[in-house]
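The structure appears right after this line, and notes come after that.
All protein chains but one are shown in place.
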Amino acid sequence: MEKRTIAAVLSFAIVAVFFFFSVFLIHPFGDLDQVQMDDHIITNTQNETGTNNGVTAVVFDYRGFDTLGEATILFSAVAGVIMIFRRVKE
Amino acid sequence: MTEMTKIVKTIANILFPFTVLFGLYVIAHGHLTPGGGFQGGAVVASGCALLLVAYSSGWVFERIKEKRLATFESIGAIGFITVALLGLMFSMVFFGNFLAGSNLLFGTTPATGSTLANFNTGGVLPLMNFAVGVKVIAGLFVIVLVMAYASSVRGWDQ
Amino acid sequence: MTLEEILIQHSPALVIAIPLLSAFLMPLISRINAKLRNVFAIAMLGLTGCFIWLLATDVLTSGPRVYIFGAKNLTIPVVRILFEVDSIGIFMAIITIMLAIIAVIYSWSFMNEQDGLDKYYTLLLLLVTSALGMEFTGDIFNFFVFLEISCIASCALIAFWVTEGEALEAAFKYIVVSAIGALFVLFAIGVLYAQYDALNIATLAQALQYTFLDKIVLILLLVVLGMKAGLAPMHMWLPDAYGRAPPSVTLIIISATLASFYGVLRVIFTLYGNVLTTSMRFDFPLHVIIGWVLIVLAIVSILIGVIMALIQSDFMRLIGYTAVAEVGYMFLAIGTTVAALGAPYATVALQGGILHLLNDAIDIGLLFLVAGAIYYVTKKRSLDDIGGLARTMKYTTVFFIVALLAVAGMPPLNGFTSKFLIYESVYQLNPILSIVAILCSILLLAIFIKVLYAAFLGPELPALKDVKEAPKSMLLAMGLFAGLAILIGLFPNLFIDTLVKPAADALLNHAQYITMVIGGI
Amino acid sequence: MIEYIPFIAVVAMVFIGLYAVMFRRNLIKIVIGITIIESGVNLFLITLGYREGGVAPIYTGLPPGTTYPEQMVLPVPQALTLTSIVIGVAVLALMLSLVMHIYRKYGTLDVRKIRRLKE
Partner (left out) sequence: MFTLESGSGFWNPLIWILIVFIAFLLFYGIRGFGKNIHKKGTEQTKAFLSGNKESAPEDMHVKASNLYWGFTTSMKALYAGLRKMHTGNTSDYILWFVVVLAVLFIIFGVM
């Protein structure tokens, strides 16, 4: 085998093994141990933001700045795509 | 991409208004039901992509220029950041929800617990949803349109 | 409250909002007039610079500043995104805005014959915003979002010259590397969120236990941010991207790269600041392991960067490899600091590393501007095709000599001051490392002497008979950098006392960073 | 074991994607690999927010008898996933347009032949 393949397979396996065993250290699915931030949001959504939808409250109010960044990402992708497909005088 | 048959065109004609309407509903009710600006915008943009498939991309490109769509996208983004800056002006903090609890537009506070949908709630959230909706419709549509048109123009497949 | 106080209070938000809003406005404004567009870009960046200046005066005199988005008061647990601006953040912001303003000045002449310039300026402003956001943010997911903005905007800008296949190739390689890196960062953020249910850096730093999962997170963040900063052996995207992007763009990509380097600093010193000295394995505290890992990677970066730069014939690609070596010097300083945490020379190494950030931005930036000027007048990339340019491009030659001496760490220019601090402190950790660093610095000098000889000296080539000096705005941009290089070289303490020492102290004092958010209620 | 299956799926997806990026030769397949990694990470985030027997954190038409916050899933991971999906769309659009251009310039999609920039 090529050296590259050996190195690739070996390191790939090591990283995969570490990832695989580390996920068992995360809390089991559906059984959370630390929820203080989210409980705070769920309890206070209605009186703080006046919204029934907790997810929208997080997206646009509690973490609204992230959404601005997200909108910026879409904007820059559109700008990039239009720029790449522009007609160029060769 | 060439034009498709009459069957596809007819079905696209029927489906397009419904898709757009559903997308706009999702955008408008983002603060009450699952959904919001991004999801609704994606629905509307997929409706537009349906047109793109049925009629050729050249047909759509003749009617809607990508520059105009990009302008719309800019306007959506400006609207979003303007709402955030209005928060800076009225509630002295960037991204402040200055309308929530003010009993003005969208200013009603819902009762706690399970309630019926009251459209007049949410403060600035519906405004932001709307701005993001415009932005996502224009943005996704322009991406699809530009890529489809560029691949349909000759000189790409050599 | 006076107006100034209100402005200072809101300047963290405005520093992001102004370039972002101007980026959104740019497509509309560039429809009116091309000249108006250029003036608008420089004016808005100038305004941002004013706010950074205002913020800097406040942060450097009265400590870090916290800005919460969407609410006036903090709640515990911290649910909202907040900006925490301390001395190191403001130092990085000053570098970013300096590079951005000079890049826009340079673009005036350099880009005037291109089309698609409205998108170019839009993406330029977005890239500046993303670098500023990465430097100010106190929320780890927000950091990821800004990392992605910088990834997308710089990828699109690298592909600006779409008629060249190599530019597209470089952009594709860059986006693959950045996208995968960013996804692993997101994975790490998810793991942190699963354990502590927090996204705020200060909250996470306080709660961090250094479990096995935290180890994984640390490695992922270090490797990805190191890759984005150009650490060997994951540096291959860097010469490709730097060599093929327009040089005015490269300046801002440098600032994005430095922002990733800042992310490494933030992860080590703040996020894992509590556990650096307390976690022990086999009598080794954690900081020794991290420090030596960084030192080894840094030495590899320096060696590979210098040795590969020696055989390049493409001028911009050569500078790209030099940039890898310079990043290696920064990582060497940081590694020494972390490995010898607590020793008196650790602080000196950190100061040297932080000053080297500024010097790297100036020196590499100046080199790229010179390379761009040569490309602008001759339309040639390869050093083999040019020669004797000193006869026609007198000012550019002078600026290149300044850059050459600065990047090789020759006194009395700025590169020497920071490298002096780095050599002195690394020598006390391990003399061999210091000697290797000095030897590589000499090799850097040799590399650029080669460039000086090949491009500027020698007989006048007939193909280049009618080249002219670069336009005025390009000379102005290069002159600004050269002036800064000489200024820092002659008055290093002016910068070290006002900017670098507070920045180093802010990094080492992670307890203050945490208390600003959590203890301040 | 059974309660860890979503996490195992996440790891599997991430490494399938990484495999595609590292060993496939077609650029489009590399792009698909990145998209699979991204889906895996999104699945990871959404998995972290699930609470046993929880409903969506939306008060409109909440099933009667639901106690909150104990019976609602966490809203923050959903918001993060939303952000991540949009980022993925943006990256995907840019990557595909670059691939289209690269195909026009190089006439191939083989990653081993698209290396004019080396050394």
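Chains: A, B, C and D, in written order; residue numbering restarts at 1 for each.
We adopt the following convention: a contact is a pair of C-beta atoms (placed from the backbone, for glycine too) under 8 Å apart; a residue touches a chain by one contact, two chains touch by 3 or more.
As the structure is a computational prediction, the values presented were derived from the model and not from experiment.
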{"item": "Neighbouring shown chains of the undisplayed chain, as defined at the top", "value": "A, C, D"}
{"item": "Option touching the unshown chain, where C:33, C:278 or C:313 are the choices", "value": "C:313"}
{"item": "Touch with the omitted chain, as defined above, among C:131, C:227 or C:404", "value": "C:227"}
{"item": "Residue among C:29, C:125, C:140 or C:180 touching the omitted chain", "value": "C:180"}
{"item": "Contact with the hidden chain (one of C:52, C:126 or C:218)", "value": "C:218"}
{"item": "Chain D residues that touch the omitted chain in the full complex", "value": "18, 21-25, 30, 111-112, 114-119"}
{"item": "Footprint left on chain A by the chain that the document does not show", "value": "4, 7-8, 10-12, 14-15, 18"}
{"item": "Residues of chain C in contact with the chain not shown", "value": "172-173, 176-177, 180-181, 215-216, 218-220, 222-224, 227, 233-234, 236-237, 240, 281-282, 284, 289, 293, 297, 304, 307-308, 310-311, 313, 344-345, 348, 352, 382-384, 387-388, 411-412, 416-417, 420-421, 424-425, 427-428, 446, 450-451, 453-455, 458-463, 489-494, 496"}
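Keep in mind that, in the parts below, only the chains that are shown with their structure count from here on.
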{"item": "Pair joined by more contacting C-beta pairs (C-D or A-B)", "value": "A-B"}
{"item": "Separation of mean Cα positions, chain B and chain A [Å, integer]", "value": "22"}
{"item": "Whole-Å separation of chain centres (CA-atom averages), chain A against chain D", "value": "8"}
{"item": "In chain B, residues with contacts to at least two other chains", "value": "32-34, 36, 38, 70, 74, 77, 81, 84, 94-95, 97, 110, 113, 115, 117, 140, 143, 146-147, 150"}
{"item": "Per-residue overlap in chain C, given as positions that touch at least 2 other chains", "value": "20, 24, 27, 69-70, 141, 145, 148, 152, 155-156, 159, 162, 194, 199"}
{"item": "Contact footprint of chain B on chain C as seen in their complex", "value": "10, 13, 17, 20-21, 24-25, 27-28, 67-72"}
{"item": "Sites on chain C touched by chain D in the complex", "value": "141, 145, 148, 151-152, 155-156, 159, 162, 165-166, 168-173, 175-176, 179-180, 182-183, 186-187, 189-190, 193-194, 199, 239-240, 243-244, 308, 311-312, 317"}
{"item": "Chain C contact footprint on chain D (complex, rising order)", "value": "14, 18, 21, 27, 30, 34, 37-38, 41, 44-45, 48, 76-77, 80, 83-84, 87, 90-91, 94-95, 98-99, 101-102, 105-106, 114-117, 119"}
